[in-house]
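For this depiction, one protein chain was excluded, whereas all remaining protein chains were kept in their positions.
Take a look at chain A:
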């Protein structure tokens, strides 16, 4: 009996593994008629994008936006879960998550691999946070050659941005190291303040302004060096096509109703939709 159990569980594992290679449509097919469960992965420590609030519940701009979408979509039920950067993306690859929200900007590879709603969920503003005395010296990416730049995580959009810049400007390379995203934004800003690094390229929607004001740091924040719309990424499967279209519709409605601007004001202190037109 025991052997039989072992054997069947072993077979089950094999089947699951085999399923990973081929089509993986079984994963989200439970309860077709009724409410469909959508597994959503968000970052759990990217304040104010998505983070764990004082009450231990996930909250943040994207989380609240997702909840608003969830309310609009009667047929779907979102299960929002916190996951680390690369775990989220791998989970989306394998179909463990149906939807990924990490303030993600588009790239060719992402467009190929995932379903992407037509409507963005707001723009991400890339800004440079420079040591106070670098004001006038560092104003755009062109000024970063020869400067000490805060290490960049390979999963982030900053990595892609700097690599793309270096490809276009072979004579004017920005030198930067890569590192795990473990050092908090507030400590990175402190390091820039102390002159350990000259400049910190970062999407400005991570609450930096709050940190700078609270800690009284002497930091020069540039105008946005790049404005990118951010999107929710959806696991590529036939069933999710409908989900993508509905999410897109809901986003458009929420923008019109002013809910997006409201959330933006609540979490960012400004209406980020004003940058979207550019």
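Criterion: contacts are C-beta pairs under 8 Å (C-beta built on N, C-alpha and C of every residue); 3 or more make two chains touch, one makes a residue touch a chain; residues count from 1.
Assume contacts and distances are computed from a predicted model.
Looking at the choices "NADH-quinone oxidoreductase subunit M", "ABC transporter permease subunit", "Fe-S cluster assembly protein SufD" or "Putative protease", the name in the UniProt record of the chain not drawn here is "ABC transporter permease subunit". Within the set A:56, A:136, A:182 or A:216, the residue that contacts the chain not displayed is A:182. Across the entire complex, the residue among A:89, A:119, A:143 or A:226 in touch with the chain not shown is A:89. Although one chain is not displayed, its contacts with chain A can still be listed: residues 20-21, 86, 89-90, 93-94, 107, 109-110, 113, 151, 154-155, 159, 177-180, 182-183, 187, 191, 194-197.
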